[in-house]
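Here it is, the structure, as structure tokens.
The other protein chains are all here in position, but one chain of the complex has been omitted.
As written, the chains take the letters A and B, and residue 1 is the first residue of each chain.
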Amino acid sequence: MKPAPFEYRRPDTVEEVLHLLAEYGDEAKLLAGGQSLIPTMNFRLAQPAVLIDLNAVKGLDSVDEADDGGLRLGAMVRQAAAERSALVAEKVPLLAETLPFVAHAQIRNRGTIGGNLAHADPRSELPAVMLALGASVRVRGPDGERSIGAGDFFTGFFGTALEEGELLTEVVLPPAVEGGGQAFLEVSRRLGDYAMVGVAASVVCDPAGRCHRASIALLSVGSRPMLAEQASACLVGERPSSAAVLAAGHAAGNKDIDPQADMHASVAYRRHLATVLVRRALTAAFERAGCVMGEGAS
Amino acid sequence: MGAHPYVGAGVVRNEDAQLLTGRAIFVDDVHLAGTLHAAFLRSDFAHGRLLSLDTSAARRREGVIAVYTAEDLGDYWCHGPLLVPPPPIAGLTFNTATLVPLARDRVVHVGEPMAVVVAESRYIAEDALEDIVVDIEPLPVVVGLEEALAPDSPVIHEALGTNVAAHAVQRKGDYEAARSEAHTVVSRKFSYDRGVAGSLENRGILADWNPRNEELTVWDTTQAPIPIRNGLAERLGLLQSQVRVVAPFLGGGFGPKMMMFYPEEVLIPWISMRLGRPVKWIEDRAESFFATANERLQLHEAELAVDSEGRILGVKDVFLHDSGAYDPYGITVPINTQCTLLGPYRVPNYYSEFTAVFTNKTIVTPVRGAGRQHGVFVMERLLDFAAKELGIDRVEIRKRNFLTPDEFPHNHEILFQDSAPLVYDSGDYLPAMEKAAEMIGYREFLEEEQPKARDAGRQLGLGIVSYVEGTGIGPYEGARVSVEPSGKVQLATGVGTQGQGHFTTFAQIVADQLGVDVTDVNVATGDTREFSWGTGTFASRGIVVAGSACHEAAIVVRKKILALASEALEAAEDDLELADGVVRVKGSDLSISLGELAVRANPLRGTVEPGAEPGLEATSYFGPARGTTASGVHAMIVEIDPETSEVSIQRYVVVHDCGRLVNPVIVDGQIHGGVAHGIGNAFFEELVYDDQGQLLNASFMDYLLPTATDVPHMEVAHVETPSPLNPLGVKGVGEAGAIPVGALYAQALEDALQGAVEILEMPLSPGRLFDLVHGTPSDPEAAS
Partner (left out) sequence: MEITLTVNGVEHRADVEPRLLLSDFLRHALELTGTHVGCEHGVCGACTVLMDGAAVRSCLVFAVQADGCELATVEGLAPGGGELHPIQDAFREAHGLQCGFCTPGILMTLVPFLRENPDPSEAEVRAALSGNLCRCTGYQNIVAATRLAASKMREVEV
């Protein structure tokens, strides 16, 4: 389990990275935290000819409040740094709540926010959080800078909307809104494993106590993290109730997702877990939003 | 220091400082100048004709020193030894197919080595593996056990003409007659699967042939250095005295590091001799899943005949056992299953028949528990079903069938893995059961806690099962004890050590006899140059057999000390006492230190009496007539999340009997580790093969070992029925904890689910539990 040889480059600036990407094209791989890439290289399942190490690039590891009150996370912010950041806890509690589920402490000490998103593992927690929060990523490429919404970013199994030569530089999270509440839940075989199913839910209630918005993102239920649209439809415009979140759970588990079986979970089990977790996550999210849940349909 | 201050005390370990500071030497820590590194090319196919291997590009790669295929081995290519010939069971069929060093014209499992590259670094060696062009013609693959026996099944070893590795029937009494008189017969089919040993340290070998003094030194992660030394000497045409095998600190053993003569183990020394340079091979985790033996599936069809009171009239069990592609270790695992099934119970009639089957998978040899858990699962489950059918409490049905202390020694009239009759030496099962029931709060749980939980919609269940375990088998081990002029004691024994605490427990035994501080006994083990006779550490035998040898040798040295001191102090031996490193005349200040006596025993001038031996040294051997029987009762309380099927363990209780405890802290540690391994087997661990014999979870990402958040706090208590078969009264404990967990988990789950499903299989993930309860299909691959 030793990696194949590669050429190693360690640029200092984003410009240099872009230059190297242009030079090497798909022969090159970007090395962020490396906690998914290096195991794959050790198994020799990945054998990039060139490795462009982003760890020396300046300006990619800051955590800042955005002008609109949201949060800007540099792509190279370590997961552990985000987990410990008071600003993250204040501005994006859902992210702070979710990070401890990402592998183990030693992995989070190296693993980065941007690396995790660009890897786009459908079993990963952070992509689902980004979807639920309506986050976007900023990327820089040969044609300049652009922004991609999370909903457009994850395109398929380990696939993203990043074009050749582009670098994910920043994650932008929208500000919290009044009446909002979020929750993250997952069921995994062991603490730190990829979940069999996970749910990130973000809801917003209007002053009258009706659900104004419900974003329910699931992981490990298909080829990419996905938003449960039919589940949301059970809630939006309604007064949250145990019957409504139950219906949303069923919609998510039975209609929204397209799970596959693997050695840990059958299709039926995944659908069932999604049903349960969506209901539970929504219940917690509405509670945090300060919404009083009714018993039945309003 | 009074008599025997150490045996029985939880003294801290002598070896810990080395291990904690990173100074301890493991095989891969040995650095020799000029070492070359080997990597193996392994088959991607489970079954195929090996048509050709083109190694020319690999040989040309810079940094590559040599590449060997089966063809390059010449006369050195041969089948390995049959390590454990089967017991002489009447009517036994046994078909031998032992390991080969490199596949020659057939590959029979994924990961079978086909070529070895030797290079300046492991990195380069792995690069060169990719240069080798392999041509394999795939053949139909044998995966399932029943399929392997079908008339149209492909045959793995053509010379045998069958996939039957072994077939054996063992009988006691007349089961059919007993059945005809039974009040109730319960019969079920069971499947019990196990996985890898999962030592954190993979296997590894460093061989160094020194052409100047014609000596071969081999550092090997083996549990049995002396048999490896003997086998390598024979195979390489060397004297045993020319070969030194060192098993230094090992990062866990758990069975598969026994005297296996794995392909890598026989090739690396040969290559070192060819090249005249040290050669190292360190198994990586990916190869370990294919290259190191493991345990796997057995399928049982079993029935239990009982009278109206639940008393056992007889048991019948017919099962299939997966041998994997070769069977170098004979039938130890299924024999253990067969023998352990009987448990602590009075079973007047027994019919047990098994067929061991070759499949296109990695070989199966003993892993901690070694087939015992399969047998315990079958018996305990049958008792549970019988209890339910008769309306008898599950603790009560066990109590009614326990052997009583006056029934020992108890002969089960069948043969055990050591070819000796299965005779239990001692035991007292009722107190252990009662203690476990009390500790877990059996009555209170059933009468109060569980009904209350059920009313609140919670699924809480309790399991309580018992088992016996044959431990401490022969043939023998030895030990040499010698007092050095410093007064410190050197103790050498042949067994290797893999974390059991031998540096401490053996020292405790000797320190008690010689009246020295336990830290003044330096233990050397696992180096054939230190001690040349013995077999190894396996089958829960270290403390029983080697520990007894240490004891015997120490007694002889004690006698020598007293005789010499009696002369020196001019006092009768009866008036002397050994303590604090000196011999003292009781009730006086007159004393002489052990160091001084050691010097006197090895004079530079004068004469040693004819017939006397110099030094305060003795070597003794201990060989038990047969194994000794340990036993235990485990109890657990689980809670199932009714919505997600997640299971958590609320309580875990162990009451164990391994006779006299040499070091209770170490014994408890052994049990904790065993239970954790058992939890792995019950909840998490399964080698998942597809229908092409491909292992789908060959990594620690996908093959799940339990972590600190998966193993509960364990409450451990002991019952001590000393073994009459050894001077210390001890029984083995290394495997104990792992054995009953599957049976326990199944019972607890059924209890939690109020009998909604019967649990007839292990392991059982939450997903599988969900599918069982809801009747939904599990993934076909995962279910295979």
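Throughout what follows, contacts are C-beta pairs under 8 Å (C-beta built on N, C-alpha and C of every residue); 3 or more make two chains touch, one makes a residue touch a chain.
Model, not experiment: these values are computed from the prediction.
Visitor: Touching the left-out chain: which of B:L51, B:C78 or B:M701?
Guide: The missing chain is touched by B:M701.
Visitor: Applying the definition given at the start, please give the residues of subunit B touching the unseen chain.
Guide: On the side of subunit B, residues 10, 12-13, 15-17, 19-26, 28-29, 31, 123, 197-202, 249-252, 254, 284-285, 498-501, 665-666, 669-677, 699-701, 705, 707-709, 711, 713-714, 737 touch the unshown chain.
Visitor: List every residue of subunit A that touches the chain not included in the displayed model.
Guide: Per the touch rule, subunit A residues meeting the hidden chain are 1-8, 10, 34-35, 38-39, 42-43, 51, 53, 55, 80, 103-107, 109-110, 190-192.
Criterion: only the chains that are shown with their structure count from here on.
Visitor: Could you put a whole-Å number on the gap between the CA centroids of subunit A and subunit B?
Guide: Subunit A and subunit B have C-alpha centres separated by 44 Å.
Visitor: Considering the complex alone, what residue numbers of subunit B touch subunit A?
Guide: 122-123, 126-127, 130, 284-286, 643-646, 684, 686, 688, 696-697, 699, 701-702, 704, 706-707, 709-710, 765-767, 770-771, 774, 776-779, 781-782
Visitor: Provide the residue numbers of subunit A that touch subunit B in the complex, in ascending order.
Guide: 1-5, 39, 43-44, 187, 189-193, 196, 261-266, 268-269, 272-273, 276-277
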